[in-house]
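Single-structure report; data block below.
What you see is the complex with one protein chain gone and the rest in place.
== chain A ==
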Amino acid sequence: MTRNLVVVSAGLSQPSSTRLLADQLAAAVTAEGDFTVTVIELRDLAHDIANHLLTGFPPGPLKEALDAVAGADGLIAVTPIFTASYSGLFKSFFDVVDKEALVDKPVLIAATAGTARHSLALEHALRPMFAYLHAVVVPTAVFAASDDWGADSADGLLGSRIRRAAGELAAEVARREPVSVVDPFALTVDFKDLLG
């Protein structure tokens, strides 16, 4: 059965090392099973996200992205580390994701930054945020600093970490039923029950 893998990348530059890491993670997950991959570049949605915060509804392209996240069997979320935490754009996106959308959803968290000193931001910022949303964050979080893309990457440590995290995510997806999205307009109670 084909499963839906959604990748959220909050990189800002072009090309972006955040997107590079996201693509490598997605490739490693798809190597583990049959997945269709949808990549969401938050940079393209930055104005829509701000407008949603102000008006209360998502413009068309953002609506599609939010629906994709809600309908994902597995999610890869990658952000640059800014000022000791996830980027503001990354957080703003997850602020407008429906609070029920990530319940029991397998999530792989990953981040990029200039130096390895930022790596624990994954554990003290991203992991608690997804725990709050009742997502199931796989144990291995993947961090890539500038060194990992350069000469120091020859040891293959980043690659092995990507494969381990991808294996964990694929396993969590495999042991779950495909996601069914709850229609927010569907009536869940009969009016006579509401009347009590």
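One rule holds in what follows: contacts are C-beta pairs under 8 Å (C-beta built on N, C-alpha and C of every residue); 3 or more make two chains touch, one makes a residue touch a chain; residues count from 1.
Quick note on the criterion: contacts and distances are computed from a predicted model.
Colleague: If you look up the hidden chain in UniProt, what protein name do you find among "Peptidoglycan D,D-transpeptidase MrdA", "Branched-chain amino acid ABC transporter permease", "LLM class flavin-dependent oxidoreductase" or "Ubiquinone biosynthesis protein UbiV"?
Modeller: Hidden chain, UniProt protein name: "LLM class flavin-dependent oxidoreductase".
Colleague: Just one of A:Met1, A:Ala151 or A:Leu195 touches the chain that is missing; which is it?
Modeller: Of the candidates A:Met1, A:Ala151 or A:Leu195, A:Leu195 is in touch with the missing chain.
Colleague: May I ask you to list the residues on chain A that touch the chain which is not drawn?
Modeller: 47, 50-51, 54-57, 59-60, 184-189, 191, 194-196
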